[in-house]
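First the structure, which I've put down as structure tokens, then a few questions once you've had a look.
The other protein chains are all here in position, but one chain of the complex has been omitted.
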Amino acid sequence: MSSPFDEDKPRDGCGVFGIYGHPDAAYLTYLGLYALQHRGQESAGIVTSDRENFHWHLGMGLVVNVFDEEMLSKLEGDIAIGHNRYSTAGSSSLQNAQPLVRHIAGELVAIAHNGNLVNAPYLRRELENKGAIFISTSDTEIIAHLIARSGQLYFEDRVVDALLQLRGAYSLLIMTRNMMLAARDPWGFRPLWMGRLGEAVVFASETCAFDVIKATPEREVQPGELIIVTPNEIKTFQFAKEKHAFCIFEYIYLSRPDSIVFGEIVNGPRRRFGMQLAREHPADADIVIPVPDSANISALGYSQESGIPFEFGLYRNQYVGRTFIQPVQTAREKMVNIKLNPIRNVVEGKRVVVVDDSIMRGTNCRRIVKMLRRGGAKEVHFRVSSPPNKFPCFYGIDTPTRQELIASSHTVEEIRRYIGADSLGYLSIEGMLSCVKNPDEFCTACFDGRYPVEFTDQTLQQLSIEFTRGRKR
Amino acid sequence: MSSPFDEDKPRDGCGVFGIYGHPDAAYLTYLGLYALQHRGQESAGIVTSDRENFHWHLGMGLVVNVFDEEMLSKLEGDIAIGHNRYSTAGSSSLQNAQPLVRHIAGELVAIAHNGNLVNAPYLRRELENKGAIFISTSDTEIIAHLIARSGQLYFEDRVVDALLQLRGAYSLLIMTRNMMLAARDPWGFRPLWMGRLGEAVVFASETCAFDVIKATPEREVQPGELIIVTPNEIKTFQFAKEKHAFCIFEYIYLSRPDSIVFGEIVNGPRRRFGMQLAREHPADADIVIPVPDSANISALGYSQESGIPFEFGLYRNQYVGRTFIQPVQTAREKMVNIKLNPIRNVVEGKRVVVVDDSIMRGTNCRRIVKMLRRGGAKEVHFRVSSPPNKFPCFYGIDTPTRQELIASSHTVEEIRRYIGADSLGYLSIEGMLSCVKNPDEFCTACFDGRYPVEFTDQTLQQLSIEFTRGRKR
Amino acid sequence: MSSPFDEDKPRDGCGVFGIYGHPDAAYLTYLGLYALQHRGQESAGIVTSDRENFHWHLGMGLVVNVFDEEMLSKLEGDIAIGHNRYSTAGSSSLQNAQPLVRHIAGELVAIAHNGNLVNAPYLRRELENKGAIFISTSDTEIIAHLIARSGQLYFEDRVVDALLQLRGAYSLLIMTRNMMLAARDPWGFRPLWMGRLGEAVVFASETCAFDVIKATPEREVQPGELIIVTPNEIKTFQFAKEKHAFCIFEYIYLSRPDSIVFGEIVNGPRRRFGMQLAREHPADADIVIPVPDSANISALGYSQESGIPFEFGLYRNQYVGRTFIQPVQTAREKMVNIKLNPIRNVVEGKRVVVVDDSIMRGTNCRRIVKMLRRGGAKEVHFRVSSPPNKFPCFYGIDTPTRQELIASSHTVEEIRRYIGADSLGYLSIEGMLSCVKNPDEFCTACFDGRYPVEFTDQTLQQLSIEFTRGRKR
Partner (left out) sequence: MSSPFDEDKPRDGCGVFGIYGHPDAAYLTYLGLYALQHRGQESAGIVTSDRENFHWHLGMGLVVNVFDEEMLSKLEGDIAIGHNRYSTAGSSSLQNAQPLVRHIAGELVAIAHNGNLVNAPYLRRELENKGAIFISTSDTEIIAHLIARSGQLYFEDRVVDALLQLRGAYSLLIMTRNMMLAARDPWGFRPLWMGRLGEAVVFASETCAFDVIKATPEREVQPGELIIVTPNEIKTFQFAKEKHAFCIFEYIYLSRPDSIVFGEIVNGPRRRFGMQLAREHPADADIVIPVPDSANISALGYSQESGIPFEFGLYRNQYVGRTFIQPVQTAREKMVNIKLNPIRNVVEGKRVVVVDDSIMRGTNCRRIVKMLRRGGAKEVHFRVSSPPNKFPCFYGIDTPTRQELIASSHTVEEIRRYIGADSLGYLSIEGMLSCVKNPDEFCTACFDGRYPVEFTDQTLQQLSIEFTRGRKR
């Protein structure tokens, strides 16, 4: 449940959708991408195969704005993959929009990728040294080159060759004229599901994309698994095995509450985070309100566990677009009230518990506290349904840098003072993990710095250097 | 709290905003319209006056899409009015976008109008007979003609002349090179507020537009009042007096819950509708869920009064745009799940009370009930936080025709059967009125057919005939 | 033969086209406007009637850019009028694009107008005083108001009523749901033709628009004639009679050489101007070259009469668009060589006669002379195939103001010195008139100031004041 364009929120790393063997492939992909819109609002793209040629359309913006009826009607064929992008790496331009389409070894290939490779700078430099040419700054292009340069004869073997060189997070859909391949990294950072719609096979980042087309979820693509759909059969390979490292942020913020992710409907752990938060950080207060809409469910959990009544105390304007015009001379801080407004007769004279899902820079929370006080709140008790965010993510969530993460250099008390709340409580790491099944299968690097896939400092540096070159206007 | 593009919801009749005497007039109007976006998503427009010339830009779509920084920067001047439109009368095209700009008697005039005139067909025919030329099909053009043809010398007297001929709902902002006039019909159907931002005078349909620019609400423009802001003074006239007829639908659905409308923060009556509904139609159930987001507050009221726990059982996709592509061959009924999806672990095995704000055609409710059953709900008890909608509105809310309103020809039991709920309960008219201050000052025509401003059958017929001619491509 | 976007050329005053009773009315109008593109490149519009409704599309720019296949296909009906505009009066914006569409006295009316009314300011003020509202600044809107306010019962009588109040130049096409009316001012300033395409009746500013659709020219609409095409008959009225005043500039520059205008193929008088020029201003020279393409024919005439060989000495780039980006800091003078370039091996070492059709400000000629000298010309003898342009046109050609017309305040010798030519010769008024049939039926006001339709100084002043108010962005 992503609230778009909150500069204080972690950004997400893309949604992917694929369908194999359905006459309405393009339209169903359109619906699927629409359901996955919360995973990326920067660009959208669909590529179809009519078994001879590819047809595609990519554009900047929301799915509903990128496509119109005429365009969709031209995307012929019964195989399709689609992609919603929020830039994790690579500058923000049509150049980097996905799916990527390339001629590889005499074959047409399209790739849609959700995740982030930690060895991308290394792989890119190696490839460049061997004469590979790059157009975009996206990781996906690296994957294409690795496939192209594999010595293997069969396309699926080329893909395995490539996958074995990747380190980091990836949930991939690869399409050729006749095949679709779905792969998930051995750690399983990002979700990827397989389902059925009659005879057709479908893949999606989250099951909500199946609901919208009335497809049946079948199972998650397993970490380290490659599924190959051909005209005749569906094959599966376990190409690698690692200790699982599911991204806990999918539960905290990223995935839709109605999706099944990592074996559970997201609403479950998300609400339990709120309940556990109430146990860890109770408050002597009159009402519990969420920062809408991303904290609705955890706030409700807090209310249910604490017995403090749930209320809607902040109204969120739903019409924010990509291009809201900022006043020239004004700092960010002044801007929050274009989106949120206190409902005065709810908060006035009340001791308010306000629940948010996470704190990145802290500026947004500060504005919310101010806004509630201006609305008449007697006390403001800030509660966060995740632990302090101290470390950046390198596996596909576009968090601020370490310097910008307020919790990386400030104590909880210092943060409380900065945001101006009467009290501040974060969920503990242990508490958080107690709310999920198989807690040791989750990645908590953004809280504790224990990165499950290593990288060197040099790599890190290059992560930022490489990607600032050659911006397209 | 309007959910855009629900074909089963009443549509709204525009939002207006004006500011007099501020160097950033255009930008503040942009912010004001953004806050009023829920009142109309079809077109948006801003006209400014630099005291010599007018500058304007109008376009189809949301405020954030219609304007960009360059455009705003060209809208010079310290006086501005703006308009968000949802078509109540007149076909949907740029032709009908507002504010209307005209040369009248050697003066430049811009008009922004929220409401609907019941004597528009009569006035239009009369004017045409006298040689008036019409371009659009909007009521606003009629008002412009009446002003132009008044024999009065002073502009404000011309306006009063015109207003005295209008019957029906109007909240008007009129701008000349040097003046701004704000008028509200004598019945007070639609809201209109006046506020201050430093030295500047501001007007808006709802106070939420003042919050976003940090202006101070001062008072409602009174029914039958004309306020005239000139370079030297602010004058006010009471040009007519009628028994008040405030639109109760502003409380049920149309206004934002954080706005002050008709003397009260909307959240107040809206929640009380839910509470009263719980008293009138209790249910033996496990959870109460809203049809998000428009019924959030009344559902919470129902939960609080009944003691049945409040839950989020339906997820609403927030990225619906104006141009969602419908599958060619599919009926409306199939489409609901692009926007709503049940959260299975909330509703599964539960006896669910689902609260909606109103029922127009019933198709949407029917889909919601089906969806909840598919999501595993054991029982579905539908509750509506307003009385049965039996009569169309002629005062500025774009309801379906009488034939299309399911409650006009069906009993509650028949409707229950149609939508497939286990039980169905509507709020009573008396119950509804018991939740508002000064209940006899409200219009309840859409429930009981007691139209406070009369019109002839002939007029009615022409309402539909006149407005279907001359569609622009 | 208009060369678009020559800032030193007179601009033209629009082209009109109409067709009554053909299933492909919109497409044929598109072709007709395309053939008349040289008469106006600012905006284009088509309105069709399907006998019940109007359908229209208007846009800024060239016909080929304004319309696409989808749009044309929506313009249903067997009656259509179209318009190419270059702004003679009224600011340049979509607001002023034609044909104008209005609801008049319960009827839908579309008007396309070529010309300029000298009593427009007076009529407009009168109408405003009587309560008429204006949107655009175009004369055409005045005509619409006069029709609307006529007391006559029948539409054609209303039109006659209106026409009798107009003074100045107009070639008009008026369309209702069922009728088409064509009218030409009693002086006959601008051309207007009637033709046949099978059963269909067609009208156009020039016959070249008939050629492109293979229609047969029938006759000119007579000065002071109103032709009315109804479902049953074609009627004609002579509503007024004045001494004819055909615009000689149609022969000099504006009309296409392949069109029949004022009873003759334009190529005829245009070439004779060049021949007469050779007789009046011979030159001792090696070659004759035109300023391409508008002076091609008169230069050829000069060559044929003088015996000096005709050559192409200047290359004209044909790809100039409406939006050529000018270097920020550079004067106009520097810009000419984006369009013209000397062909060095033609002019080098030669004594060159260069023929242009007219001189307005002189800046363009000055650049051409420089360019030819830079290209190696030994001598440059400038010849102009029309007399010195001393007076502005008020009948539909957008000439510079009197102050800007170099010939209004400078002798021929002064102009020669300014443009830097070795000699300069203009065609004499008598010489010019000796080249046309019925010379006393032509208007030569731009050369001798004898305006055939009078206007007051006050009117003149208002011509410029009125039209600068209320610019749309």
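Letters A, B and C name the chains as they come in the text, with residue numbers starting at 1 for each one.
Keep in mind that, in the parts below, a contact is a pair of C-beta atoms (placed from the backbone, for glycine too) under 8 Å apart; a residue touches a chain by one contact, two chains touch by 3 or more.
Only a predicted model underlies this, so the values are computations on that prediction, with no experimental measurement involved.
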Touched by the hidden chain, restricted to displayed chains: A, C
Residue, one of C:72, C:240 or C:429, that touches the chain absent here: C:72
Residue in contact with the excluded chain [from C:139, C:211, C:305 or C:357]: C:211
Selected from A:144, A:308 or A:354 as touching the chain missing from the view: A:144
Candidates C:257, C:396 or C:431 - the one touching the absent chain: C:257
Absent-chain interface as seen on chain A, which is shown: 53-57, 71, 74-75, 101-106, 108, 125, 128-129, 131-135, 144-145, 148-150, 469-473
Touch residues of chain C, complete complex, unshown partner: 1, 4, 24, 27, 30-31, 34-35, 37-38, 41, 62-65, 67-69, 72, 208, 211-212, 214, 256-258, 265, 267-268, 293, 296-297, 300, 304, 309-312, 315, 317-325, 327, 337-338, 341-346
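As a convention for this text, only the chains that are shown with their structure count from here on.
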Co-neighbours of chain C and chain B - touch as defined: none
Same vs different contact residues, chain A with chain B, by half of numbers used: same
Between chain B and chain C, centroid-to-centroid distance (C-alpha), Å: 49
Residues within chain A bordering two or more other chains: none
